[in-house]
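Got a structure here, written out as structure tokens. Questions coming.
The other protein chains are all here in position, but one chain of the complex has been omitted.
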Amino acid sequence: MHSDAPLLTPSAFESVQLIDHHCHGVVEHQLARPEFESMMTESNWDAPAGTTVFDSQLGTAIRRWCAPLLDLDPHVSAERYLERRAELAPSEVNARLLRGAGIDRYLIETGYRGDDILSPQGMADRAGATADAVVRLERLAEQLAPQLQSATDYAESFRAQLRTELTTAVGVKTIAAYRLGLDFNPVRPTDAEVAAAAAGWLREIEGGAEPRLDDAVLIRFGIWCAVDEQQAIQFHIGFGDPDVDLHRCDPLLLTEWLRLTRESGARVLLLHCYPFHRNAGYLAHAFPHVYCDVGLAINYVGARAPQIIAESLELTPFDKALFSSDAFGLAELYLLGAHLFRRGLLRVINEWIGAGEWDAATGEALIRKICADNAVRAYQLDERPRFVMAGATS
Amino acid sequence: MHSDAPLLTPSAFESVQLIDHHCHGVVEHQLARPEFESMMTESNWDAPAGTTVFDSQLGTAIRRWCAPLLDLDPHVSAERYLERRAELAPSEVNARLLRGAGIDRYLIETGYRGDDILSPQGMADRAGATADAVVRLERLAEQLAPQLQSATDYAESFRAQLRTELTTAVGVKTIAAYRLGLDFNPVRPTDAEVAAAAAGWLREIEGGAEPRLDDAVLIRFGIWCAVDEQQAIQFHIGFGDPDVDLHRCDPLLLTEWLRLTRESGARVLLLHCYPFHRNAGYLAHAFPHVYCDVGLAINYVGARAPQIIAESLELTPFDKALFSSDAFGLAELYLLGAHLFRRGLLRVINEWIGAGEWDAATGEALIRKICADNAVRAYQLDERPRFVMAGATS
Partner (left out) sequence: MHSDAPLLTPSAFESVQLIDHHCHGVVEHQLARPEFESMMTESNWDAPAGTTVFDSQLGTAIRRWCAPLLDLDPHVSAERYLERRAELAPSEVNARLLRGAGIDRYLIETGYRGDDILSPQGMADRAGATADAVVRLERLAEQLAPQLQSATDYAESFRAQLRTELTTAVGVKTIAAYRLGLDFNPVRPTDAEVAAAAAGWLREIEGGAEPRLDDAVLIRFGIWCAVDEQQAIQFHIGFGDPDVDLHRCDPLLLTEWLRLTRESGARVLLLHCYPFHRNAGYLAHAFPHVYCDVGLAINYVGARAPQIIAESLELTPFDKALFSSDAFGLAELYLLGAHLFRRGLLRVINEWIGAGEWDAATGEALIRKICADNAVRAYQLDERPRFVMAGATS
């Protein structure tokens, strides 16, 4: 049943650009162990007494794959790893790991803890790459609302601000999954609904509340504005931190909204998707404007990355699968996001070639599509200048 | 951990009949590329500009496995494949691929686009096989309703027509998943409910509406009529075209209805089931009258077929698993449905033998059961003459 066809080697990635279509910035200060551990889990709390977050697939992958980039042996202990990491300047750690990741272009979502992390320009410089921004819709609203004189300005001001940001940003992101659940009302809200909701929110802010957008009408309004702008719209899907009600983050809950937006010109990017990645693959198969990835999951499942990649490639058309790391904060997450993805994809393709099902050319074409071509099409990157490049301001 | 026990070879299938318990007919005219591509996806729309449906697991499998039957090398380009296909008469393409499939008996659901495809007799002739019909309940209603003089005749006329069709047909199919979702009310509707619903529907038809059955009471009534006739009842489950709300097609939503029908004498066949095939396996394990397959999915997941087959064989009793292609239109889908199924099942069994968990006799018994014995039991085929046989009318 097995074939003698030649397998692909890691060199199959050498001539291919790698675009990370969804990540955040890296932190650049010395990290004590508790802070480091808090950034290598989606949990919001410490591990139980006597245990460590390193005892996980991700921790094992850090010890295996990141250690050599810090001049250590593979599988070094967590203690030794962190000790060595602290001997190096944070910028040195970041440079080694980011350059080791081999990511050529970063699409960076800037709406989460933006003050703690490197800017797109900083990321470009540190990684020797290019970087573009992705706008978080809810954050844009939260920055806008406190500045408004009147709720009647909300809709127009939001649209105007979004258009301004999109002169440089390459797409938008929504965290409706966190704030509402994906079973939100798929219909476009009316002008009157938006005005009333804005009025309610502004009153709360005037009353002293932090400007946190969790109003369903305004979140839906933001998404529909992005549809009107024919944008690439990233949705958080599936697994995330414990704020999420995971059973309300199944992408299938978006089905009716996808029907309503199919002819809009917008593209929909389903992020992460674990453990609903097969469902996401179905949507990418059924709807021409849907793309998906298994970012975030790749890092957390570690040695299981090949299986998750393979499951995501059951129904997903080869022109609709994307790569992302969803890395935030730790340079290790960019390195592993890219390394485990390339390594897992190569293994999966070689299994199919070895079983006599695929030929090498099909595998090489898939690599080009996932690593770069599909992101270029989804974000229309060939029509946009790169916003920031390594060394552009330094 | 590994065993030296002898593995099974493809010859394990040679003495075994293969019954495709759910498929449709093949088209038999020259297919231009757009029409061909539209039949190799569950999407209702074109692929995005610059992409092709061939860049998928199914497209790869067509280029790999169907090409040699058209005198081409494996892995030939899509362009060359379609060019060669067009050089041959449609009947020649169909004959080569259908006979290559090695299916001995087709149970053909005739209720979908019946005018565009070969009849059961045509399929039997082209494939050199036998064929039987399966009645789509909703289509039967849609053919019946416009002929009725009065809504009060609906229930009795439906029952009578169903009985007539079942003098030759071997079972029924319902698309309640599409029209209602599987979370329909599991209880048998009352006579009064049926009469009222029929009256409403007939008024719509008299008013000029196309006779499309989407009334919940009448769809449930049709299913319960099939229960009363102690039929084999096929349910569409899981993945399908974008008309489906996939999150409402989980077979677990049928649990209460399965409790109500357990002692009825009906058998329930869960079709396709991806990505809920493990849930379907649980129902086949728990309920004695439930059977399941992973047809349709096998074609679409291509090189991943072995994993899907293996997952479906976790909980499904070996006496409850069935084979189907769910092929429609393209002869390639019958060939691949059967080929990828046999190949994947063989690989899975050999993994278990090779790991020292199974012996060859257990594997051979499983093959006989899935390929033929289970369908014979579920449809009571040994009590029914074969309806149409190759050459019977030619």
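Note that the chains take the letters A and B in the order they are written out, and that residue 1 is the start of every chain.
We take it that a residue touches a chain if its C-beta (ideal position, glycine included) is under 8 Å from a C-beta of that chain, and two chains touch if they have at least 3 such contacts.
Computed from a prediction, not measured in an experiment: that's the story for all the values here.
Among B:160, B:252 or B:392, only B:252 touches the chain that is left out of the view.
Note that of B:32, B:89, B:187 or B:365, the residue touching the chain absent from this view is B:365. Between the chain not shown and the residues B:221, B:300, B:352 or B:379, the one that touches is B:352. When the omitted chain is restored, the residue from A:36, A:178 or A:300 that touches it is A:300. The chain not shown here touches chain A at positions 41-48, 50-53, 55-57, 60-61, 63-64, 74-75, 239, 241-242, 245-247, 274-275, 300-304, 307-308, 343, 346-347, 350.
Along chain B, the points of touch with the absent chain fall at residues 1, 250, 252-253, 255-256, 259, 262, 278-279, 282, 285-289, 310-311, 313-315, 317-319, 351-352, 355-359, 361-362, 365, 369, 377.
Convention: only the chains that are shown with their structure count from here on.
Between the CA-based centres of chain A and chain B the separation comes to 38 Å, rounded to the whole angstrom.
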